[in-house]
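All protein chains but one are shown in place.
A, B and C are the chain letters, set down in written order, and residue numbers restart from 1 in every chain.
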Amino acid sequence: MNKVLFFAHIRDAVGQESLQLEAAGKTVAQLKAEIAEKYKLEKMETVMTAINEEFAMNEEIIQKDDVVAFIPPVSGG
Amino acid sequence: MNKVLFFAHIRDAVGQESLQLEAAGKTVAQLKAEIAEKYKLEKMETVMTAINEEFAMNEEIIQKDDVVAFIPPVSGG
Amino acid sequence: MNYEISKEPIDIQAVIDKVVQREAGAITTFIGTVRELTKGKRTLFLIYETYEAMAVKKLQQIGSEIEERWEGAKVAITHRVGRLDITDVAVVIAVSTPHRNDAYEANRYAIERIKEIVPIWKKEHWEDGEEWMGNQLETVAYPKGHPEEKDLNE
Partner (left out) sequence: MNYEISKEPIDIQAVIDKVVQREAGAITTFIGTVRELTKGKRTLFLIYETYEAMAVKKLQQIGSEIEERWEGAKVAITHRVGRLDITDVAVVIAVSTPHRNDAYEANRYAIERIKEIVPIWKKEHWEDGEEWMGNQLETVAYPKGHPEEKDLNE
């Protein structure tokens, strides 16, 4: 299983801080597209993805137990 | 009379923090030359002069009661 | 613990103390505060949210980048999260270096990088609504899934 974390406006749209789901074997891009469709998320092309707390490319394949996080454009500072 | 203030290495060379002397009517350059000769001060071309707490040009004429200060190259900060 | 996320008000002096070194002649700090007006719109308060574990790692990465790029630099960064009111301190960056120009440049590098890669988000609250802020340039996209060049805009 994989834990998927949401933040900021994505968290508001999904209505949860995280989900448990099976994503092993999928690419980042595939998971992103599925989540976007399910929760009607927009502007996903501006959203980065992290795997185990490091930024990941769209082509990267998610492994068993990986923690995936969707990172909208940041606005700290 | 005029008060003349010394700082840093000039104060060390003169051996006093200030002098009372009559400088009214002299230019800054004249007073500087006199003091330099009397106390054997070197590198006076790097020393600025202030009259009443404002930088003064070499040609400026010292007035009665003006406070004159010799300002060696500063090194604050 | 030079890189922290804090739920409490930031003790600026404590951040500065972390970078004091006998070899350093200069310390710069950047203190980001909550501004009341942004483009004419009045902010009531902000909420900062973070992905804390990753944010700390990314702050550490920024510190490493600086120490590699500016010789002798020492860095400490604390970012606050939660609710912040006008004039509250959101972030403190302290950088010490042997020479002062480096302290300014390295500090500026740190704030730019924070705005690029550290997972922290702010929600602005106004009288007539609220919104999660993007990267301040709302049109910016990262087609490759991660930022590749510096966004130097505020």
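By definition in this document, a residue touches a chain if its C-beta (ideal position, glycine included) is under 8 Å from a C-beta of that chain, and two chains touch if they have at least 3 such contacts.
Keep in mind it's a predicted model, so treat the numbers as computed, not measured.
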The omitted chain touches B, C
For subunit B, residues in touch with the removed chain: 5, 7-9, 11-12, 28-29, 43, 45-46, 48-50, 53-58, 69, 71-77
Write the list of subunit C residues that the hidden chain touches. 12-13, 16, 20-38, 86-87, 96, 98-101, 103-104, 107-108, 111, 154
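Definition applied: only the chains that are shown with their structure count from here on.
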What's the distance between the Cα centroids of subunit B and subunit C, rounded to whole Å? 49
Please tell me the distance, in whole Å, between the geometric centres of subunit A and subunit B computed from their C-alpha atoms. 72
Spell out, as numbers or ranges, the residues of subunit C touching 2 or more other chains. none
Spell out, as numbers or ranges, the residues of subunit B touching 2 or more other chains. none
